[in-house]
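The complex appears here minus one protein chain, its other protein chains still in place.
Let's turn to chain A:
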Amino acid sequence: MGSSIMDSLFQRSLEDLIKGIRLNLLTEPTFISKSTDDIRREIKSTDLHTKSVALQKLTYLSALYGLDMSWAAFHVVELMSSSAFAHKKIAYLAAAHSFHAATDVSLLTTHQFRKDLNSANPFEVSLALHCFSIIATPHLARELTPEIFTLLSSSKPSIGKKAVAVILRVFSQYPDAARVCFKRLVENLESSDPHTLSAAMGVFCELAVKDPKSYLPLAPEFYRILVDSRNNWVLIKAVKIFGKLAPLEPRLAMRVVEPICEYMRKTGAKSLMFECVRTVVTSLAEYESAVKLAVVKIRELLVDDDSNLKYLGLQALTVVAPKHLWAVLENKEVVIKSLSDADPNIKLESLRILMVMVSERNVAEISRVLVNYAIKSDPEFCNEILGSILSACSRNVYEIIEDFDWYVSLLGEMSRIPHCQKGEEIEHQLIDIGMRVKDARLQLVRVGRDLLIDPALLGNPFLHRILSAAAWVSGEYVEFSKNPFELMEALLQPRISLLPPSIRAVYVQSAFKVLIFCLHSYLFYRETIACSPSSPDNFVSESKCPGSDSAIVAADCQQDEVFNPRASNQSFEDASTEDVEDITVTHAQIPNSASLGKDGFTHESIGNLLNLIEVALGPLSGSREVEIQERARNVLGLIELIKQELPGLVKKEGNFEREGLKFPKIIELMHDAFSKELGPVAANAQERVPIPDGLILRENLGDLEMICGNDQLPTSSSFSFGIPHSKEKVGLPQSKGESSEASTESTSLLAEHRKLHGLYYLPSEKNDVSNDYPPANDPKLQDNLNDDAKDLVKLTEQSLLQKKKPNHAKPRPVVVKLDEGDEAPIAAKKLELKEDLLSGAVRDVLLGNEAVSTSQSNLTDKSSSKRRGKEKLNTDHPSGPKEVLGDVGNPNMGNPSSRRSKHHGHGKERRHRSPRKKEKEREENGQKDKQKSSHRHNRHKSRQRAEGPNNVVTQTPLIPDFLL
């Protein structure tokens, strides 16, 4: 007891504490921990004042310095029950700050909440309501629903509005509360207090966002508020609600579009104007005139100096763009200018709009200009741009790409942008395109070669993933390469030591593939020519002069004639043995036609190649990385074998005498293995493989043998066009002329590099590796951005205004797609149980709405008389606008068809409660006959229901049919 007196006498107040913290800036942590010790002692005090000050300090420290205060939960509850308002205030604040669903003592607060919610002091009620709105648990919500229900119709507006706001939390924790409270909540929509109305609209707005359908029957109430209210806060909510309801009911949209446009035109409040704009573009996009008006307003926002308005304008434009491209076109100067805005968020928004505009017609132009922007932008935005291009182009398996050669070159170009950090995505796309689009492989290999051959690129870690893809592509599709030797040198250059081990392993493997290809070509090419000179003769002769047009045409024709039909009706018969022969033939002639006409694979060049590999891979065979070591040793082992036998290889009448030699056979096998096509694999492919019953190893191997035997034949339709892939190489010669310039450039680069480092062929680590990564593309910062902007404006103008598709020189190549999506299956979204419960409860209440409120007709007398007036109007002018409005809002959903068929006349005759129930035919349908009897009947019925308004029978929910 003594210590507690001392405590209360010498206790630091919160103000002392704050001052103390400010004085002890440097030793803040120790000061705070010391204060916490004090608090721990003081809070146990029996003196409530001491306790409250301690708690106040603790709350402060917890809120601003992140101190744990869960240990004090019991003290909080204790203090809540104090009769002094000052203590209560502190305790409630502490509870709101620190309690959560798992705080077990919150169970103890139930009684205190009930007491305070029933208190005569409005401030206590208000405190309790606020705290309750934050910490309510399902248990608390259930227990306190009656109190909230009472407060909903409180005579004090300051309490009523808070009770309305709390409802949201109660519903989310305890959906069944809707059965009790929902009607009163609806009544608050007619409250005379503007703040209560505002709060109610806020609540309905939140509810409607989650489940718009359930609130359709309330549309007439909302419409009245939309038309009558003069409060911008309320109007914003009303417009928002109709934004959710309108898409569900077209006739409702028709009604609200006019008032919303009216606000858009007349209001001085930008916030309300913008809300109208946003609602029109998202939910009322079919109303041409409304959208036009909205776009005019968007334009006003876009040209405003205020960056906030500009940002919002851009955002609205993004929403408009997919359905009304003209809106973007009208504003494209502003959009493109925003691409170089000082504000990164605005830049991002304008980028998004541009990406929405992208289509197959303009993708090339837009990408070109965007890449130029990217080069000049700061790294972050640069990567945003690249990321958007990559995702837009790859969307839906490269849907918008017509020209893959262009796209592959673009990928290559993007890789060279200095800030590019999209290595992973580019890597993925390079390989993906390689597997899916066989027509793009030639260009892929070319781009891959240009990347591999540039020693400078190895210095940029962001590029490593891309280089890995380039190496893989070059190895896998080496038959498209013009110069495999050059490729081999690039793959084995000393600077690859800069790469991480996993990627070096890819390099080694690719080198292996290239080697096999070279050896195979060397061994078998001449042989085939000698054996079967007849069929490929014309090819060879023509491709000797690769630049000539005739060769291209001839090759194209040949391709069309031979290849296409087979591609279209791929049957097993077509791809029979003669095809297989064809393949080997064409395989063999590729090197000749492509690049080796002059130097070819000579005995000497092969020898050099072997030496090169041996020297480069030798050191790697001792690598600590098992993957590299193993692959290098494989290659070296093979080379050793070849070297032993190579001298035995004698030329004999243009043929090799291969008797008794082992390695040609090995090469042939390897080559066959490597030329087996790889296809894209669905993410869920593995799951679809049935697990064989009683898996036995031997049987399994037997199957494998069978599969291997079928290797030469197309085995499945999805892979079948892989088989004749060697065929398309007839088109190869045409490439030589056009790309020779580019290739000489990089060849000279390589030569230069070789000169620089004389020991190129030695894997010396002496090379200065860290120095020279030059920016691949000089960021021409001097360039005027506006020039680019103009370019883009012009380009988009052209491409977007073009009504018809430009004729493409060549048809879009086939892109392999898998039958069932390429994406991994996305687990179906689970419906939130609580939401379901809530909307169920709300529907029930609305279903019972009519009947229950009939019983309360004296309560809502005012409103119903108002409605009665409206009803009269309706009947007087059946085609008047109000009539239709009434129709739209008919809360008719309360009548499931079965019941309606029985009693549908009742409520109608009584008019005063269901004025909006408007089915004309029914009104005509001799309602008068029934009037008297149904009247009585109805009264009886409603009395029944009045006895148990909470036991509204669950009725089958019915989609409201407003005009039927």
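Keep this in mind: a residue touches a chain if its C-beta (ideal position, glycine included) is under 8 Å from a C-beta of that chain, and two chains touch if they have at least 3 such contacts; residues count from 1.
As a working rule, contacts and distances are computed from a predicted model.
Chosen from "IBH1-like N-terminal domain-containing protein", "AP complex subunit sigma", "GPI transamidase component PIG-S isoform X3" or "NTP transferase domain-containing protein", the protein name that UniProt gives for the omitted chain reads "AP complex subunit sigma". Between the chain not shown and the residues A:169, A:297 or A:436, the one that touches is A:169.
From the options A:43, A:90, A:506 or A:635, the residue with contact to the chain not on display is A:90.
For the chain left out of this panel, the touching residue among A:222, A:274 or A:507 is A:274.
Across the entire complex, the residue among A:31, A:123 or A:674 in touch with the chain not shown is A:123.
Residue A:310 is the one among A:213, A:310 or A:436 that touches the chain missing from this view. In the complete assembly, the contact with the undisplayed chain comes from A:343, out of A:37, A:258, A:286 or A:343. Think of the hidden chain as still there; on chain A it touches residues 15, 18, 56, 60, 62-64, 66-68, 85-86, 89-90, 93, 100-101, 123, 126, 129-130, 133-134, 158, 161-162, 164-166, 168-169, 195, 198-199, 202-203, 206, 209, 232-233, 236, 240, 270-271, 274-275, 307-308, 310-312, 342-346.
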